[in-house]
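Working notes for the structure below.
Only one protein chain is missing; all other protein chains are in place.
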Amino acid sequence: MSASLEKGVRVLKEVIDAPIASYFSSCVHCGLCAEACLFYTETGDPKYTPIHKLEPMRRLYEQEYTVLGRLKKLIGLSKAVTDAELAEWQELVYNSCTLCGRCSVVCPVGNDIVYMVRKFREGMSASGNAPVGIKGAANRTITIGSPMGVKLPAVKAQMRHVEEDYGLPIPMDAEGAEYLVMLSSMEIMNFPEYLGAIAKIMNQAGKTWTLCSTAFEATNAGMQIGNSDLARVIVSRIVEAAEKLKVKTVISPECGHAYTALRWEGANLMGRSFGFKVRHIIEVLGEFQEQGLLKTEGFETDRLTFHDPCQLARRGGVIKQQRNLMNMVSKNFVEMPDAGFMNWCCGGGGGASAIEEGEELRMEAFKKKKSQFDAVKPDRVVTACANCRIVMEEGLEHYNMNLPVVGLTEMIADHIPNPVVAKPEGS
Amino acid sequence: MAGLAQHGVSRRSFLKFCTTLASAMALPPAAGLAMAEAMAAARRPSVIWLPFQECTGCTESITRSHSPTIESLIFNVISLDYQETLMAAAGHQAEEALRQAIKDNFGKYLLIVDGSVPLGMDGAYSTIGGRSNLDTLKEVAKGAAAIVAMGSCAAFGGIPKANPNPTGAVSVSDIIKDKPIVNIPGCPPIPVVMTGVLAHYLTFGSLPELDKLGRPKAFYGETIHDRCYRRAFYDQGKFAKTFDDEGARNGWCLFELGCKGPVTYNACATTKWNGGTSWPVESGHGCLGCSEPDFWDAGSFYKALSMPADPLKTVAGAAVAGAAVGVAVSFVNRAKKSAAKAAHETTTLPDLEK
Partner (left out) sequence: MGELQFLTWVRGTGLNLAISIFLLGVLVRLLEIYSLGRKKDLAEPRSVGGASGMNTVFRRSIPPEGMLKNSPITYIGGYVFHIGLVIIIFLFAPHIKFFQDLLGFSWPGLPSQAVDFAAVLTIVALLLILFDRISKPVKRYLSTFQDWFTWALTFLPVLTGWMAVQHLLLPYTTMLALHILTVELLLVFLPFTKLFHAFTVFGSRWYNGTVNGHKGVAV
């Protein structure tokens, strides 16, 4: 059975809850959400106003769940939502929204607009109105196992490289390990130093850890497309793995939506709480730092700033840890304006970076990030999300800015002295 | 003037009366003299006073008009050919006096009416000599030069007209449409207001300037509120909360105790009562609004203008209905949501395509 308007409408009716009803009833059209959204501020086009991105859902809510709305529909004063309308809204719901959540924190009446966009995507995806780029990523994640099409052999190859380079074993499928480490395709393909960094850190901290052959991918394209059924398929692989290997904590990598998907939506997708903890790698590093298990040497010499990934900081609640870690290895760490909780999105989260036709818009929106950099003029930018890294690199290149972007975990690991390689027995 | 002197009214006090009256009506100074001369010289015009569904309070009030001997002045200046309370005759003789006065002065007499006119039971609720007030009014009005509707009952229907109006009471102007009518409302009207309007008519042969409710602007042109000596307290927000609290004793504004001064047009605040002795607000009681139409039905005398005029009858019921409808709607909503959930078709990859 194929996607259809009827299906989309049914899904929306299912997901509309009291919060959404309350939010729609509270909006006073003040427009402050637009002022918080980089897609509006950098383009000046009012159609990108966050609450406007939800207009079809608002009308549907009114027509289905309010007495007045039902009456209006009956007498023809309120038009039904059409497929064409949803198609028109695709750009607003996907291309120009990274689920960064800034709108949700500025709305004076308390509307959680990003929550509503997330729910609207359920209907959009079920009615066949999700962008082609994210559909592709979702397809690859579900069928192959990763949005970039990375398969186990590729992972194993990277494992071997890292073992050789760092002289540390990379465990896989080790039952009873304390930590199950997840990766994102980005890291496997573009930033393999991440795996080595994990190995060094775990080794120094004396913690047991493992990868899993059936669940190495943390990126959840189902989340980005906004479809709980698909997101559940992806999450359940991780949950099964964690339970099979009886780990205490699953570590989500430097990826934004992977963390949100597993840490905050995971249990709700599965319909039950987990028997294990979920932590972002930055949280784990923060814990190690507090417990004295993380010992670094030396400092970076150049001027550094930190870009807070939206899903980690504002949407995930991990804000202080990265700063403590930065200060551990840098004496020249400067904060951008609006850093931390109110940081501006890189422009590529929530699946946006997978939408080819949205690239021009993203480059426009990147001017906001650029302005933050221009304000502090760093030598390098540090962050903790592989997607942010790629998106920022692309944006910086577009604007001819020579500004390297690095990952925090790797930077920390760089300051951990290399381990003494224990020679295997009998060699 | 000889007649006046006989009654102990000196020329001096007569002139004083006329000038006082003229200034009270905001007429130019010369008018006072004109009034005196007119009243002294005139052939006493015929005045017929018909009492209908009334309490006689208006008659009582006019007899208190200012100087002690003023009633005899008026009764000597005009020829009061018919007034049931005050005339000596009664029964057939009184009715004969009425018929004669009408015949002798047809087209020229001034008709004063107090009390409302009941229409219920074919007018049988109020009769004089076996005839309904309605019939009497229609007949006597035919020969009147002008009609003075004295008091709120004649002017607007008054207390008989108040809810539920069992007698079907109406005002004079509801019945008579083809004669000039001046309304002098008040329950009762201020004595000197009544005599002042008569004096105006007698002097100038016409009714004074009237507002859109037919009331002489000279006396009814301003609200009590706009002339009230306690106004400064209203403007500051200093209100007496009970009749005996400190605010009341300090003479603060009586708005909260139900004063209808802001919506009432009358001369009480300036002309006052009892020969200028005092008036309700000065005595510590809020204005009742007695010179306004339907003031009996305008909510309690003791409820401020900002309070509901009547008990809110349907509010409790509406709340119950709202809760009931709300609960019903929530059941419908939840059922709809559950149905959508039950009909959920798990999305698989192909389902992303239309």
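Letters A and B mark the chains in the order given here, with residues in each chain numbered from 1 onward.
One rule holds for everything that comes next: a contact is a pair of C-beta atoms (placed from the backbone, for glycine too) under 8 Å apart; a residue touches a chain by one contact, two chains touch by 3 or more.
Owing to the predicted nature of the structure, the values given are computational and were not obtained by experimental measurement.
Within the entire complex, the positions of subunit A that touch the omitted partner chain are 16-23, 25-32, 34-36, 40, 44, 46-47, 49, 51-52, 65-68, 104-112, 115, 263-268, 270-274, 277-278, 314-317, 338, 341-342.
Residues of subunit B in touch with the missing chain: 213, 223, 225-226, 234-239, 255-256, 262-263, 289, 292-295, 297-299, 303-310, 312-315, 317-319, 321-323, 325-327, 329-330, 333-334, 337.
Here is the rule we go by: only the chains that are shown with their structure count from here on.
Chain centres here are Cα averages; for subunit A and subunit B they lie 78 Å apart. Interface of subunit A with subunit B (complex): residues 1-4, 7, 10-11, 13-14, 16-17, 64-65, 67, 83, 125-128, 130, 135, 138-139, 142-143, 225, 227, 229-230. Chain contact summary for the complex, subunit B toward subunit A: residues 325, 329, 333, 336-337, 340-341, 343-354.
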